[in-house]
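Of the protein chains in this complex, one is absent; all others appear in place.
Take a look at chain A:
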Amino acid sequence: HQVLRVVPKSNEELQKVQELQHLEHLKLDFWLSPRGLGYPVDIHVPFPSLQPVKVHLEASGVSYSILIEDVQALVDEEQMEMLRSSRQLPLTTNTFNYEAYHTLSEIYDFMDMLVAENPNLVSKLEIGRSTENRPLYVLKFSTGGTNRPAIWIDTGIHSREWVTQASGVWFAKKIVEDHANNEGVASILETMDIFLEIVTNPDGFAYTQTTNRMWRKTRSKHSGSICVGVDPNRNWDAGFGEAGASANPCSETYHGPYANSEPEVKSIVDFVKSHGNIKAFVSIHSYSQLLLYPYGYTETPVPDQKELHEISTKAVAALSSLYGTKYTYGSIITTIYRASGGTIDWTYNQGIKYSFTFELRDTGRYGFLLPAKQIVPTAEETWLGLMVIMEHARDNMY
């Protein structure tokens, strides 16, 4: 099929073209109907009618041009492009759509693309396997050295908090971009490594996509209960099992049968201990717009309370500077609620002084169902807060 264009320059020509409209057996499809002299007429001509139409026009000396030589080819190309851009195959991390939520396999593909595009900066580590045997991947960003002091960032430990995994993807790209442009985080990468676990709870994440968008926990089955899952942010060995978590397997804050029962948690514990040189640890959640430091399991303030509070003040100021998003900050127990067995309480007690938790947008209007168009602004502003923490860690080595 072709699309022909005629621009009638005389009434005779116009009439010839209009005649074509009445020849129904030709099955012509006018994309632009005859309007008057000088206006283009675009005719979609099926293959069998090509000869007769061209003859009709040529016989009357009406000139035409072939606008589209092969309609089917264009349709096929568009089809491929649509598949590519909408869900299936972004070819590079430059064509990846950061303004949309993605599936688990899309995010895993993204990681592989990022590593392939930046083999000297990024590598992918498998630190363990989930309950349902999904790989637990961590991206390592390093410009060299051996076991450099490092920063850890995790997103998606609570699977329904989708803006966090989406932000993690954006952070990964941001780190690579800054490094390429020798700005921003590039200076931190001169002396420190960054570890980023984007989908910290892949079983839960898959479950939010297939079955229950509001799923929070892991997908483990313990103790013969009919209920599934453990709250991975109550399963750490810091005040484990104390007030601030539930012993009921059906509860959203079930701490699990024992500390580190969840492979998603144990793998990070093992990683942190064997690495031995992590200086800052940031665990990212949503929603509420908070920046939190330990403790959640006790009212006793941490020894470094003053310093952590000062860092928080600066980090929140930096975050708000971009879009005016308001954050509150403080220790977990005074700012949000008592919570035991939490990630950053454990990491702090391990000696990782700069342990923080973010609760990203929003404050309840959309909650977990944050519109996709807020992903990038959220990631951008959060990054500014993260930079403050990372720079402080770099400048205050301990």
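Heads up, the rule we're going with is that a contact is a pair of C-beta atoms (placed from the backbone, for glycine too) under 8 Å apart; a residue touches a chain by one contact, two chains touch by 3 or more; residues count from 1.
Note that in this section contacts and distances are computed from a predicted model.
Asks: The chain that is not shown, which UniProt protein name from "DNA-directed RNA polymerase III subunit RPC9", "LXN protein", "Bridging integrator 3" or "LLGL scribble cell polarity complex component 2" does it carry?
Replies: UniProt lists the chain left out of the view as "LXN protein".
Asks: Where the complex has a chain not shown, which of A:L28, A:L322 or A:A372 is the residue touching it?
Replies: Within the whole complex, the residue contacting the unshown chain is A:A372.
Asks: Among A:L23, A:L37, A:A73 or A:A100, choose the residue that contacts the chain missing from this document, as touch is defined above.
Replies: A:A100
Asks: So one chain is hidden, and I want to know which residue out of A:V7, A:L50 or A:C227 touches that hidden chain in the complete assembly.
Replies: For the chain that is not drawn, the touching residue is A:C227.
Asks: What chain A residues would touch the chain not displayed?
Replies: 100-101, 162, 208-209, 212-216, 219, 225-229, 231, 246, 249-253, 288, 326, 336-337, 363-372, 374
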